[in-house]
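Here the structure is laid out as structure tokens; the discussion comes afterwards.
Heads up, one of the protein chains got dropped from this complex, but the rest are sitting where they should.
Chain naming follows the written order as A and B, and within any one chain the residues start at number 1.
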Amino acid sequence: MSGHENTGVVRKEDMNIPDEERIEKGPVVIMECVENIPCNPCVAVCSFDAVKMKEITDTPEIDFDTCTGCGLCVTECPGLAIFVIDCSYSEDKCKVTVPYEYLPVPEEGDEVMALDRKGEEVEKAEVTDVRKSGKTYAVTLEVDRKNVWNVRGFEVIG
Amino acid sequence: MTIVVCRCEDVTEEDIVEAIEEGYDELEKLKRHLRLGMGPCQGKTCMLIARRILGRETGKSVDDMDTPTARPPSQPVPFSLLASPEECEEDE
Partner (left out) sequence: MSEKRIFDHPVLKFDRGQEFYFEFEGKKIKAYEGETIASALYADGLTKFTESKILERPRGFFCAIGKCSSCIMSVNGRPHVRTCVTQAEENMKVERHGARPKFPGIDVGRGKEIKEKEIEIAIIGGGPAGLMAAITAAKLGSEVHLFDEGSNPGGQLIKQTHQFFGSHEEDAGTRGIVIGENLAEEAQKLGVNIHPKTKVLGYYFDRKVAVERKGRFEIYDVGGIVYAGGAIENYLAFENNDFPGVYGAGGVQTLMNEEGIVPGEKVLMVGSGNVGLIVSYQLLQAGVDVAEVIEALPTIGGYQVHASKIRRAGVPIQTSHTIVKAVGEDEVEGAVVHQVDEDWKKVEGTERKIDCDIICLAVGLRPDTSFLRQADCEMEYVAELGGFVPLRTEDMRTTTKGIYVAGDSAGIEEATVAALEGKLAGAALHEELNEEDEETKRLKREAKKGLEQMRKGPYGKVPRLGVKTCTVDEEVCG
């Protein structure tokens, strides 16, 4: 068995993701929240009304065309399940914004070790942005285009 | 091999299995025989495991089992809280 029920790791096919065209266009949200849990801050926080839910236990329904990829929701999700990817600005690089609640906190320009959904090392990546809301940081990394679907965390080096 | 069921009164799984074999096949009986659940925590820690063992050994389902009586005080208190060596006196 290899579903997220057994491993805790979601796969691309479990998620509701934007199409290629939208991904090329500009930053966009990726919500890796695939179960019907009673939770909805992502709906409340989005000032563009890009996220909808009929019942609180629904999974978030995202209108990817409305989503601006602003990343506000990244730090509001109690499940730390929201990421933003940006594949619009370069041929071979992409940006991934991940939530972060550990120490130490990296600074812009630092090199960190990008990790995948199992905590395995993927590549060394540069931190291009660090934002804080409450106690949660949203840290943006620049990664290789081929790794944009793998990188979902990082570890500070040294 | 030591598997502790009741931490307060030091009752092991083996003690319980033996007691059940001897015929103490209800929680109230086990309690009186082994002091199971009679320690300072008043069974808060041990009763669940005791139930499971009793179920496994006798085939009883958990909802068919008795629940030992609960009495106050629920926590240890010093004697002086309730009784006085001298006449009662006003404090303060």
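Just so it is clear, a residue touches a chain if its C-beta (ideal position, glycine included) is under 8 Å from a C-beta of that chain, and two chains touch if they have at least 3 such contacts.
Just so we're clear, the structure is a prediction, and the values are computed from it rather than from any experiment.
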item: Residue of A:81, A:96, A:127 or A:148 touching the missing chain in the full complex; value: A:81
item: Residues in subunit B touching the chain absent from view; value: 1-5, 7-10, 12-13, 39-46, 48-49, 52-53, 62-63, 67, 69-78, 80-86, 88-91
item: Residues from subunit A at the interface with the omitted partner, ascending; value: 1, 4-10, 32-41, 43-45, 55-58, 76-81, 101-103, 105, 115-120, 134-136, 152-153
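In this section, only the chains that are shown with their structure count from here on.
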item: Subunit A-subunit B separation of Cα centroids, rounded to whole Å; value: 51
